[in-house]
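Here we show just some of the chains, and they stay where they sit in the whole.
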Amino acid sequence: MKLKVGILGATGMVGQRFIQCIQEHPCFEISALAASEKSAGSKYKDVAKWYLAGDMPEHISGAVVEEIDTKIISKYDLDIVFSAIPSKIAGKVESDFAKHIPLFSNTATYRMTNDVPLVIPEVNPEHLNLIKIQKEKRKWKGFIVTNPNCTTIGFVLPLKPLMDNFGIEYVNVATMQALSGAGYDGVPSMAIIDNIIPFIRGEEEKVEIEGLKILGKFNNKGIDFADFSVIAACNRIPVLDGHTESVFVKLKNDFEITDVIKIFNKFGGVPQEMKLPTAPKRPLIVLNDEDRPQPRLDRDRGNGMSISVGRFKKNKDVLKFTCVSHNTIRGAAGASVLNAELALKKGWI
Amino acid sequence: MKLKVGILGATGMVGQRFIQCIQEHPCFEISALAASEKSAGSKYKDVAKWYLAGDMPEHISGAVVEEIDTKIISKYDLDIVFSAIPSKIAGKVESDFAKHIPLFSNTATYRMTNDVPLVIPEVNPEHLNLIKIQKEKRKWKGFIVTNPNCTTIGFVLPLKPLMDNFGIEYVNVATMQALSGAGYDGVPSMAIIDNIIPFIRGEEEKVEIEGLKILGKFNNKGIDFADFSVIAACNRIPVLDGHTESVFVKLKNDFEITDVIKIFNKFGGVPQEMKLPTAPKRPLIVLNDEDRPQPRLDRDRGNGMSISVGRFKKNKDVLKFTCVSHNTIRGAAGASVLNAELALKKGWI
């Protein structure tokens, strides 16, 4: 018996990645597709342009799109909901749903809220304990669990074993972010061909704070944030999918690059132990070629759920490396689905 | 009376930028074009593909290309030579020429040699005093003056006023470098469309050391290097011209961004005071728009000789900014020509 799933914001790029991630899922099945008012009532194929290679899945194409409204919970007998809606409407919509059922959100709105878990299952699975606090405080039957920004996840996953083994003093990160992160219509081709845009609205702010919550400690009441500074320079570059990040980390204890590589290669967590369906075998894949990782060649590793890492350099106590992650899979839909799988296994659903 | 100039490596991308920079120059005129053996003896237009927009200058197209050999000094009665030859042959060739006449080199070979000036005229014009030491030691009639790597120059120019005003503790820099930096055939399109390559052979090593020499002090015998660490992550991205760099600088003294902007806007040096022909009015141009600088829109500022700067952020004592510079003009041919203008005005030629 699979759980019945609703997808809020089903027609956009992340919505389509949700469909892709769930369509052959062993635990979840897509029951309701919801989108903005203007799409509601029409067949999915008539209002959604399919952005991914190949054809729209057949059972989706004929489905009628619903309006984003809690009525769909009972209408489709939903068990959980995934949300890929714009942050400006998420405040109300997501809490309305969470009053009734578990909601896993890729939207920024609730990420930094005290009683809302912001989770990467390999990094801070114990933060799910915030669910209890959240439900009690808010008297909700459901709850909200969020996953980080697509850029945050790329460097916070490798930071976890670095922090545990060596301690972190600061992080400077320059990102080269894919176009899909802005949504299908987000970046005009006239803006980006033969060009870079060194600005993504709101991005650096998110990247600089989210990791500190994720790498923080659950103290039975809330999260004690990690205590180091992150400075981010976020750049948009002409790549379709896959965020690349140049990361400079000052570590507290002495290290050797060979140790870092070993630690990364053996890194895993609850999702790997529990063999969650969407979990990659290896969350971190160290590439030894001097010219890797590259977004086009490495973004799909682990079905888009692995982070590829390379280009290590040590300068005194600073470690420099480069990582590539798939921004709409590990950085969005896949992250939410993995969170739901974790919550399910851990008995929260 | 203009000085007669020879260009070594005249058919490549930097060679063509030399032609472009010199062709209407008030002090220099192109007398000899030299290139590899296989081009020697042919007309320029028959061996060189013109990479720049518009047509090849007419007086160049019919000129016969010479082999790279010191014979051209007397044959064309040359006064100075510019070099854009590969570093693997530059060791011998450049010193052979410098025995006889001044040579301004864009090649890496001699940049870090003790008695060879590595100069950005706005930053360290006094390093030209190494010429005297060089000539005496080597018993040369001529000398070698070098300009930095195309990437180095982009962030070292803004570092100069920062160092002078606040002191520098460290620099972490992530670069997004244009394709022309690798030469016309350097990066296959199959490698870079929808992609990034996080590796440029030998680049990070140059970028991490050259700035410390340039920002060092001339002590009447040599250069005392600046005393901070630079860590670089160099990335190739699909942009034709113009290097973009995300720079993180820890400053020694407290600062405000408004001060930095003022200091950058009023920054100038000897080239501006002396009104050297190739000097831009403003070496640093602060852009206030939140989404600038961008390589396609800003690389040509100051005829490709100005560095555009923006995206300032302060986090405690760390300053983050983004700069764009034209890698084959300010980062190559234009830099060499400006060095020659400085040497000429200062009486070294």
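Couple of notes before you dig in:
The chains carry the letters A and B, assigned in the order they are written, with residues numbered from 1 in each.
The rule is simple: contacts are C-beta pairs under 8 Å (C-beta built on N, C-alpha and C of every residue); 3 or more make two chains touch, one makes a residue touch a chain.
Here the structure is a predicted model, which is why all the values come from computation and not from measurement.
Here 2 copies sit in place, and the number of copies making up the whole complex of this structure is 4.
Methods note: only the chains that are shown with their structure count from here on.
Between the Cα centres of chain A and chain B there is a gap of 42 Å. Within the complex formed with chain B, the chain A residues making contact are 170, 172, 174, 176, 194-199, 204, 208, 229, 231, 233, 235, 237-240, 244, 246, 248, 290-297, 310-311, 313, 315-316, 318, 320, 322.
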